[in-house]
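Apart from one protein chain that is not included, each protein chain of the complex appears where it belongs.
Moving on, here comes chain A:
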Amino acid sequence: MAIEVRIPTILRTHTGGNKTVTGSGDTLAALVDDIDGQHPGIKGRLVTDEGKLHRFVNVYVNDEDVRFTGALDTALKDGDSVTILPAVAGG
């Protein structure tokens, strides 16, 4: 099972500058654990201490924002493409 994950500029310090990494997992939570194993620290940038996705990061599976598909429980299958983008927002 291989899922491509697109990494935004600000998180590339964790991936040695790579724009994409590959991981596996049946759910988004499992995928995040898997890529955190390969690139330590990335999970803390995505998931809060309470185990929820950070408010200021958007994660998409294919074209869908996971906020609408079950967040970290979103199911993944082989060939899915995951995109991480920081929210562009402010006050």
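Definition applied: contacts are C-beta pairs under 8 Å (C-beta built on N, C-alpha and C of every residue); 3 or more make two chains touch, one makes a residue touch a chain; residues count from 1.
Just so it is clear, contacts and distances are computed from a predicted model.
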- Task: Among "CysO-cysteine peptidase", "Cytochrome bc1 complex cytochrome c subunit", "Glutathione S-transferase" or "Amino acid ABC transporter permease", go ahead and choose the protein name stored in UniProt for the chain not displayed.
- Result: "CysO-cysteine peptidase"
- Task: Considering the whole complex rather than only what is displayed, give the residues of chain A touching the chain that is not shown.
- Result: 8-10, 56, 58, 60, 63, 65, 67, 83, 85-91
